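A single protein chain has been omitted; all remaining protein chains appear in their positions.
And then chain A:
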Amino acid sequence: MNAIIKQPSATLVPFKARLDAITDPARKAALGALHRSGLPDRRVEAWKYTSLRFLNETPLVAPSEEFDAAQARAELDRLGLTAGEGADLPRLVFVNGRYAPDLSVPPQNVGLSFFGKTEAFGTLSSPDRDALTALNAALATDGAEITVAAGVDAGRVLLVSLGLADEPVSFHPRHSVTVEEGARLSLICVQGGQGRYLHNPVMELSVAANATLNHVTVQTESDDAACLATLYAQIEERGSYDSFVLGLGAALSRHEVHARLNAPHAEVHVNGAQRLLGRQVGDVTSVITHAAPDCRSRQTVRNVLDGQSRGVFQGKVLVERIAQKTDGYQMNQALLLSEQAEIDAKPELEIYADDVKCSHGATVGALDDEQMFYLRSRGVPEAEARQILIHAFLAEALALIPDAMAQTLAAHIMEIRFPVTGEE
């Protein structure tokens, strides 16, 4: 790697024309910090293992508002969202970061508006600290704003993002979800696409007292795309946020969750699984902040890495001084299937309260020889035995998804990408 140090402004070259055209004062403010820092390089500790060189200096233009509806429908078919169990779910479909009403079936029992109309930046994100969030704030055009009123069980909502790029584009949707006191929502996000693009969503999730938000993200973006998602969640007293990401697609992906347990007895799960091949880079990063006593956090992330792919896991659990009786657990496991695959893991505990129970674990290894032998000795061919073990390894992670239907949907999309019976 050569040691040429880029000027902060050089990292913004792909977006330069669009950033220069911004006049809105609120967005300009977000830009100030971004211009000073630029996009992070690997000298920034939080980006130690993931390089944004993928973006290089090719201009990423704003996508046009028009898109090919047939292509969009084909993509929905490919994702398995038009047949089977998921077909009847209320859905909000975004194409290239813009709401596509013709493809959508809005949910009935939630409050719904769009960032494109309200331009309401939430309060949970931190554009000053996170450069990609600042970039989003500067360039965001649309996004779903979902509110579940107090006491309402809103069932399931499907939020689909499609990237359909004829030329290199970038889109920066800004979603927000508010689940009011005692309410419930199961949010299923599915991301897919074709062509070369950057998908840079920011999502703010607010879970009120006694509310429950189950959230599954299935990322199966174009193999030529980058998906850099940043989520900010805040959970109030006895609220529960259960997050799961399944990373399958994109050349470069990062799923970054900032979860803040804001009041006693709040609970958060930040789970995930990745299955990568080729030269994919998949990064699962999280910062879980215990800002109140008696809260609980759980995290299990599993990686299956083939080809020359690289998996990154960074998980920080921060326990503030006030957060006594914290119960935190974090586990990261990786299975390397090829000699060129790589895993970089950094599970981190930062603890300032003394009466806590926090632990983390990490394991890395190849497929277990004994398990392989067990299957082979029972007449299972090698390729199939491998598939069974890989499937079992990931199935244990998927089993953490509390919503059974979301679990089935995620497993189904994984099977579309990695057919179980196919050749290895």
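Rule of thumb we're sticking to: contacts are C-beta pairs under 8 Å (C-beta built on N, C-alpha and C of every residue); 3 or more make two chains touch, one makes a residue touch a chain; residues count from 1.
The working rule: contacts and distances are computed from a predicted model.
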Name per UniProt, for the chain absent here [options: "Tryptophan synthase alpha chain", "Cytochrome C oxidase subunit IV family protein", "Chemotaxis protein CheR" or "ABC transporter FeS assembly protein SufB"]: "ABC transporter FeS assembly protein SufB"
Given A:321, A:376 or A:417, the one touching the chain that is not displayed: A:321
Option from A:13, A:135, A:263 or A:337 whose C-beta touches the chain left out: A:337
Given A:35, A:360, A:386 or A:412, the one touching the chain that is not displayed: A:360
Chain A, residues in touch with the chain not shown (by the definition above): 45, 321, 324, 334, 336-366
